[in-house]
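Note that this complex is displayed minus one protein chain, with the remaining chains in position.
Lettered A and B in written order, each chain numbered from 1.
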Amino acid sequence: MEAKNDSTNARATEDRRGFLTKLPTLGMAAGLAGGYGTFFGMAGSYLYPAASNNKTWLLATHLDNVGPGQAYPFRTPAGEQVVIARVGSGASAEDFIALSSVCPHLGCRVHWEAQNDQFFCPCHNGTFSRDGAPTGGPPKDANQALIRYPLSVRGNLLFIEVDLTSLTT
Amino acid sequence: MNLQTKRVIIFVLGIAFLASLLLVQWQETERRNEEAGITTKLISVPASSSRCVECHDSSSPGITAHWRSSTHAEKGVGCVECHQASESDADSFSHYGEVIATVVTPRDCSKCHVTESAEFAASHHAQGGNILASLDNFLAETVEGNRTPFNPHSPTPGMDVTEVNGMASAFTGCQQCHGGKVALMDKDGGMINVDDLQPNEEGLPTNAAAVASILKDDNGKPKFHPGTWPNTGIGRINLDGSLGSCSACHSRHDFSPRRARQPENCGKCHLGPDHPQKEIYEESKHGVAYRDLHASMNLDAETWILGEDYAQAPTCATCHMSANSVDRSVTHNPGTRISWTNRPPVSKLMDTDADGKIISALDPAERQELLSNGMSHEERRQSMRNVCQHCHTPDYVSGFYKQYDDFVVLYNEKFAKPGESIINALRTNSLITPTQFDEEIEWTWFYLWHHEGRRARHGASMMAPDYAHWHGMYEVAERFYQELIPQAEELVEHAAEEGRTDQAAAVQAIIDEILARPEHAWKSGGTEPQGG
Partner (left out) sequence: MISIRHWFRERIPISGDVLRELTNEPVPNHLKRWWFCLGGTPAYLFVVQIVTGILLAFNYQATPTAAYESVRYITEEASYGWYFRGIHKWAATLMIAAVILHQMRVYFTAAYRKPRELNWMIGMCLLLGTLGLGFTGYCLVFEQLSYWGATVAANICDSVPWFGGFLKRMLLGGESYNEHTLSRMFILHAAVLPCVMILLLFVHISFIRLQGVTEFKFSDEPKDKPGFFSFFPDHLFTEVIIGLVLMLLLSFLASVVPAHLGPKADPFTTPETIKPEWFFYVMFRWLKLFSGTFAVLSIGFIIFAMFIWPWLDAGLRRITRNEEISTWIGIVAVIALIGLTVWEALAAH
C-alpha cells in the first residue's frame, strides 16, 4: 500500500488488470463449455446402449429332472444353450451350476465331449472342465471360465436368470 | 452493449443453460425411479414351446394370446410344461414330436403348485363331482332327463334326430359346475372313465384292457366322450384319478389370479334360486363397495394381501380364500373360514374330523376326540374374524355372528328340523314312497330347504337383508304353513280314508306336537293383535 512505486507491485497490478480483462472471456468459455458440453454429454448417454434390463427369472425345470451328477440341457428364449448340472447332493441353488455354451475367448459355441469329459470349443481348441473351468487352449492361458448363469430354487422348482434380448424374439 | 457485457451475458446464459440441463437430468432420474416399479413384463416363449407357439399363433391365436398375458409366460412356463404327458397316460398322444394330453388336471398343476393343490384337494370344491347319489343329480338325470337314451317321438325338421340323450341336462347343467367324470370313447361306443382305467398313485392307468379299447383317430389322438369333455367343473373327476379343475376359477390359458379374485368368477356357479351367493353379495354393502371401488383394488398385485395391497372392499376371495395381514397365506380351501354349513336341510356347525367330514356325534367327549385331529368351527370362525377385523371392531364382528347364529338356529328349530321330521315320518310310515320327487310334498320340502331355506341362511351369512327375509324366511314360512303342513295333513287324511289308521295317527301326532309348540301356537291361537 505504501510502496506505490515499487516495481513488483506495479507488475502485480498490471497482471491483475490483465486477469480481470480476461475473466469475462474465460467465463464465457466456461459457460459455453458447461452448457453445450452437458448437452452433448446427454446426447452421448442417449446413444450409449443401456445395460440390458431384459433379464428375467425363468423356470428351468423340476429338481427331479436333474439327478445328482446328471446334466439337463436348457435353451433360453433367445436361443442360448445352457447346460444345467447337479454337482451337489443337496437341493439348494448351490448344488446346481448352469454354464453358458458361449466360449469366453471369442464367442464361438462350445459343445460337450463325453469321451473326453470336457467342453470343447472348435474355434481355437479351447477346453473346459465339467464345472466350466478352463483346462486348455486360449481360455486356459487367459484364465477365462465359461459364464455361469444365476440359479435359484423355489419349492421343487429350479429357476434360471437369463437375458431375453435377441433379434428373433 | 459492449463486448465485455456480451461476454458476461454469455457466461450467465451458459450457466443458466447448464442449470436447465441439470433440471432435465433430475427429471430423467425421477422418471427412471418411477418406472423402476412398473417395469413392463417381459414375455418370452420358452425354447421348449417355441414350435407350439409358432403354429398355434395362427391356428388358435386366442390361446397363445391368453398365454402371453399370463404369469406363466413371464416365468418361462410354456405349453409343454403343462400339457406334457407320459406315453402310458390314457389320453396321451404324439403331437409333432411331443407326447401331450389335452386335459390338464390338478395332478399336472401340482408339479409346481404343491401347496395350492393340496389345499384344493382337501376342499369341498374338489368333492363337487361326487354328486351321483344326490337329490340334484337324481333330478337332472331322471326327473329332467333319462339315464339311457330314448327315441324321439316326432321329427325335428332340419335335423335328423335318431335318439334323445337323456343325460344332456346333467352334462350341461350339473356337471359344468360340479364337474363330471371325464371319459374317453370306447371302441364299442361306450365310455371309458377313471373307474375303468383304475389309475395308480402316479395317475397312470392299470387296466390294460381298458386302455387298449380306447377309440383313437387316424393320428392316434384319443377321442373324448362329447358329454364329458369340454368340462371345467370344479370337482371334475379326471382320467388320472385326480379331482378338480384349476381352470374352473383361473381360466385357461392366462391362469389369471386377478380374475379369481373377482366375484364374477365365483358367480358362474354360486348364483340362482338355490344358492344366490353372487346376488346376495351384490346386495350387501360389501358388494356395493366393490362395484364402486374395484378399479383401485390393486387386483393385479402379486400377493393381494388385505390390509396391505388393498382394503377398499372384500370380494368372495377376500373373505373365503385370500391372504390378509393376519393370515398371510392364501388358502385354496374356501371352507377353512366357514363355521356353519348351510348346504343341508338343517344347518350344521363345521366341526370336522381328520377326513374333513362333519362330526355328527352328540357326546362331547367323543366330539372332542374326533376334533383333535380335525378342525373346529371356532377355529374356522376365528380365521374369518381375522378377515372381518381388518375393517370392523371385534365387538362389531361378535355382534354380527350373534345375529347370524340366532338366525340359523331359528330356521333350524322352527322350520328345518320339524319339516325334516314330518317328511321322515311320512316316509317311515309309507305315506309317501321312497322315490324322490314323485309326490307333491317332496317338491314342497325341496323348495323349502334347498331353495328358500338356503336363500334365507346365505342372506343372513353375507348381510343381504332382503334375501334373509323376503326371498328367504318369508317364503320358508309360507311354504311351511301353506303347503307343507296342509299337504302332510292331506296325506294323513288319505291314509286314514284308506284304512291305514295307525300310520296316519303316528304322523298326525308328530304334526300336532309341532304345531302345539309355542313358536307355532299363533296359528291356532291367533290371539296376538296384528298391526294394520
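By definition in this document, contacts are C-beta pairs under 8 Å (C-beta built on N, C-alpha and C of every residue); 3 or more make two chains touch, one makes a residue touch a chain.
A quick note: this is a predicted structure, and the numbers were derived from the prediction, not measured.
A.B. asks: Please pick, from B:Leu23, B:Val288 or B:Val409, the residue that touches the omitted chain in the full complex.
C.D. replies: Looking across B:Leu23, B:Val288 or B:Val409, the contact with the absent chain belongs to B:Leu23.
A.B. asks: Check each of A:Met42, A:Leu63, A:Ala78 or A:Cys108 against the chain that is not shown and name the one that touches it.
C.D. replies: Counting the whole complex, the residue in contact with the absent chain is A:Met42.
A.B. asks: Identify the residues of chain B touching the omitted chain, counting contacts across the whole complex.
C.D. replies: Those residues of chain B that touch the unshown chain are 1, 3, 6-7, 9-10, 13-14, 16-17, 20-21, 23-24, 27-28, 31, 35.
A.B. asks: Determine and list the chain A residues touching the chain excluded from the picture.
C.D. replies: With respect to the unshown chain, the touching residues of chain A are 32, 35, 39, 42-43, 45-47, 50.
Note that only the chains that are shown with their structure count from here on.
A.B. asks: Between chain A and chain B, tell me the centre distance in angstrom, where each centre is the average of that chain's C-alpha atoms.
C.D. replies: Centre-to-centre distance between chain A and chain B: 51 Å.
A.B. asks: Please give the residue numbers of chain A that touch chain B in the complex, ascending.
C.D. replies: 21, 24-25, 27-28, 30-36, 38-39, 42, 53-54, 56-60, 62, 74-79, 155-157, 159, 164, 169
A.B. asks: Quick check on the complex: what are the chain B residues that touch chain A?
C.D. replies: For this pair, the touching residues of chain B are 4, 7-8, 10-18, 21-22, 24-25, 39, 42, 44-48, 50, 74-77, 81, 111-112, 114.
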